[in-house]
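In this view, the complex is presented without one of its protein chains, the others remaining in place.
Let's turn to subunit A:
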Amino acid sequence: MTLPYALSRLLIYLVLSVGAIAMAFPFYWMLATSLKSPQEAQQARPIWVPERLKPANWRVAAQLGAAGGSPLWGGYQNGRSVTLRIFTDRMGPEPQVFIPTAVGAFSDPRAEGTQIRTRYQEDHWEITFTNASGESFRLLPAVVLLSKSYPSYRPELPPDAVRSSGDDWRLEWVNLAPGALGYVFHNYREAWLAAPFGRYFFNSFFTAGTQVLVGLLLAAMAAFALARIEFPGKNLVWLVILATLMIPGEVLLIPNYILLSRLEWINTYYALVVPWLASVFGIFLLRQFYLSLPRDLFDAARIDGASYWTQLVRIALPLSIPGLVTYGIFTFLGAYNALLWPLIVTDRPEMYTIQRGLQVFIGEAGSDYGALMAASTLAILPIVLGYFLAQRQFIQGVARSGIK
């Protein structure tokens, strides 16, 4: 239309975009860091695109991985040889190559069983690692000391760290036979193997799922009774529920913990689920829903001889699916994302939920930010995926909670 109009539109988009970038940036940063090597992560100037995200490197990683094991996940299997090429313009001092020994280990079987051969070909050094140890390994870490007298050098696979060491450059690889996926998702794999994340995920899904399914049933039953059935004592029940509404969560931490430990339920699924099965929020929400359904519907069913149970299952539940979904999403989110309660009632790793496991992992990982961000990404991944699949339900559900 007019210029001021176009200008105002532009301004709207500008403000919204700036906000959106601010909102999304931490996610990008988490993802980017999770794909970085420690040296890349710990730069004073941030690296926007990590080496592991560059397709040219994937090809090399796949080749190296195929030589040592599989092109996808790599490996360093018995009898295989992995050859790394380092391009230099001319021949110079021979690089020294070795396999770093784990700190505190008296010997490293990998280092002992590996035959390392270096030779110069046309324009590059060829370093061949041959596994003669009789065992197979997941990773092949390597260190190459290359003289600083070379004006330039380019290893086939970019090193994870380059350090200065006297007259040499010390090039370090955490894994020389990574395979394409093993290269890109190195941090994810290491984080996954560093703690029983599979178990954590199972615990989280199991407890959150139980809480949703049983909680939905209980809340729907109670809400239906409160909305549609006249029974003696109903006011009292309603009073109990209203009173519960006032209780803030902090008040319950201590007494419920004491109760659970008296029941010897600490470190069990009961402790994670049972205290939060009945939810006043769910009862309120669904009761509101059932009150809004036309009364005639139920009266007609009653005349046809349907029992209250049939009315609930056949009429009320199917009609209240949006409400059930809202409540289900909220409960699942709350249970899956909770840290405080799992922190209190579990202290054994096999009972940790994912958030509790992540919290412990954060304490242990120290400065390995790549692994830390990889673990964080894993922890939020299921919810984010679910969110992208069922955005409408998520957002409408939340919006519905606001208008009442």
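Going forward, a residue touches a chain if its C-beta (ideal position, glycine included) is under 8 Å from a C-beta of that chain, and two chains touch if they have at least 3 such contacts; residues count from 1.
One rule holds for everything that comes next: contacts and distances are computed from a predicted model.
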Name under which UniProt lists the unshown chain, selected from "Sugar ABC transporter permease", "NADH-quinone oxidoreductase subunit N", "Rod shape-determining protein MreD" or "Coenzyme F420-reducing hydrogenase, delta subunit": "Sugar ABC transporter permease"
Residue touching the undisplayed chain, where the options are A:251, A:291 or A:321: A:251
Hidden partner chain, touching residue among A:237, A:293 or A:319: A:237
Touch list for subunit A against the chain that is not drawn: 12-13, 15-16, 19-20, 22-24, 26-27, 29-30, 33, 41-46, 218-219, 221-222, 224-226, 229-234, 236-237, 240-241, 243-244, 246-259, 261-263, 265, 270, 274-278, 280, 283, 307-309, 312, 333, 336-337, 339-340, 343-344, 354-355, 358-359, 362-363, 369, 372-373, 376-377, 379-380, 383-384, 387-388, 391, 394-395, 398-403
